[in-house]
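Missing here is one protein chain; the remaining ones are kept as they sit in the complex.
For chain A:
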Amino acid sequence: MAYKNPQQKFQGKIKEVVLGEGLKLGGESVLPFYSFDGDIGNTPKVGMEVWDIPPVDWPEGLMNIIKDVADDPAKWAKFYTEKYNPDFITLRFIGANPDTLNRSPEECAEIAKKVAKNVDVPLVIAGCDSNEKNARIFTKVAEALPNKNYAFLSAVEGNYKEVGAAVGLAYGNLVVAESSVDLNLAKQLNILLTQLGVKPERMLMNPGVSSVGYGFEYVITTLDRIKLAALEQNDTILQVPIIMPVSFETWKVKESVASKEDAPEWGDREERGIAMEVSTAVGVLTAGANAVILRHPRSLDVVRGFINEMVN
């Protein structure tokens, strides 16, 4: 008997969503990187994380790279785009947390405007720890940057009405629906946003991410199930591209934070952090993420290289 490759052909297809002016996400009708089965759609995209305040606990090498720009997010973002060429910039409002600067939504909007003016890649706007405050921040930022197709991370069960209405409906940007590692929750939130009037072509989702080693099997299984439901069962509600803020998780865990004194045998902290970030990013890309957010330029370089090798 001669050998014949098996194939998994699906009827479903992930929607193509445009971030900014022309950065296309999704569009695939096969499992991630299964180009031998069919159309893998747009290559996964990689963005970099910029904060509205200078970070304090980032690893030394990275602090050195950004030391001249870290106190000005607009300069910082420009520096990144020129030097590393990320697909997008994620502007994260850590300074809006009550335990940092407790920045107002108006201030956030000012900053976002400056950053947007300074770069020619799309922005992904991320908030602080409070969902209630994020609704107010996102409203102001979306109002200041209308019809830009920027993505807002995220609308959750508790604030989707405000976020959806402002970001998605009133001011023409993209809503990221964030749920907690469960297919049904992801589906429910997508339905709620659609019922509010947000068009599926103007939505992304984040069904929940963690670092490798920290409940990551649930993340992978949720991604597997979502992609199979979207492709195999043609569940249109779940045919939304997925974006995951990998760096928000991986730089918190022990493997990335333990100092040399804490774990003398473990070696360089920065390398460990990059490795955790790279492995987590590749792990979710292989299970279905269409875009990931990273922190370290070296990680960006590696993950980019990885994606290129897998698609070309």
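Quick notes
Just so it is clear, contacts are C-beta pairs under 8 Å (C-beta built on N, C-alpha and C of every residue); 3 or more make two chains touch, one makes a residue touch a chain; residues count from 1.
Keep in mind that, in the parts below, contacts and distances are computed from a predicted model.
From the set "Membrane protein", "Corrinoid/iron-sulfur protein large subunit", "Peptide/nickel transport system permease protein" or "DsrE family protein", the protein name that UniProt assigns to the chain left out of the figure is "Corrinoid/iron-sulfur protein large subunit". Looking at A:Q11, A:N147, A:N184 or A:N312, the residue that reaches the missing chain in the full complex is A:N312. Checked against the hidden chain, the listed residues A:E107, A:E162 or A:E271 yield one contact partner: A:E271. Among A:S35, A:N85, A:N102 or A:Q233, only A:S35 touches the chain left out of the display. Where chain A meets the omitted chain, the residues involved are 1-6, 8, 33-36, 180, 212-217, 220-221, 224-225, 228, 252-255, 257-258, 262, 265-268, 271-272, 274-276, 278-280, 282-283, 286-287, 298, 302-303, 305-306, 309-312.
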